[in-house]
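After the structure tokens below, expect a handful of questions from me.
With one protein chain withheld, the remaining protein chains of the complex are depicted in position.
Up next, chain A:
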């Protein structure tokens, strides 16, 4: 077996593969000993041993889904891996990392979450497009470039945000000074000179950790499922009058220099 000479790459076998750790920056190895993991469909690249992959809707897994899965509307994007062996996870050659939560909570962009232990429970976040994990356990997330951890208070670029842990107050922040100043106003109105693209940020205060990726190229979103059609539910498009007509999701094309509805709000 030593026939495959030394100067080549590292050769892994079930003994040398790490247990619940990264093989390299892009591949993560999960060890299953009769245990279960939730993973996003199609993220397994290889495994040793005998592992079954079953859709969440599998009758036998009902109990598991009841206890640790509270995001039923996109349940079909998730599968449960169970069995004995070591399994490699990867996602489109993005960086992958594992995170441990200890009786904590973490909210993450839906497209970035790859897999999690059933000891964590998965819920939809109130913030559309994000998922929240609550409890104790390990999960694996992908990011476009390595993840940077920051402490609040911090303002971050919306595209660079991967998620946040334990912070109570993510909110939008607009740079009023820039937009209402003479030059800023002129630029905003005419579009001449363009905008810096950094007038809008997410703001975090309080104790916790904010996870940022090192590019502003977003990973494709995974559907988080619809939320109930109820008044007062963000993204629910309920009866409330203003719902559904604000935000870039409204589908109105944006032009360079246009600051959207804010212009109207500031009388620009």
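Just so we're on the same page, a residue touches a chain if its C-beta (ideal position, glycine included) is under 8 Å from a C-beta of that chain, and two chains touch if they have at least 3 such contacts; residues count from 1.
Keep this in mind: contacts and distances are computed from a predicted model.
K.L.:
Given the options "AIM24 family protein", "XdhC family protein", "Sugar ABC transporter permease" or "Fe-S cluster assembly ATP-binding protein", say which is the protein name UniProt records for the missing chain.
P.N.:
Of "AIM24 family protein", "XdhC family protein", "Sugar ABC transporter permease" or "Fe-S cluster assembly ATP-binding protein", the absent chain's UniProt record names it "AIM24 family protein".
K.L.:
In the whole complex, not just what's shown, which of A:35, A:54 or A:121 touches the removed chain?
P.N.:
A:54
K.L.:
For chain A, which residues lie in contact with the unshown chain of the complex?
P.N.:
On the chain A side, contact with the omitted chain comes from 1, 3-5, 7-14, 23-27, 40-48, 51-58, 76, 79, 88, 90-93, 96.
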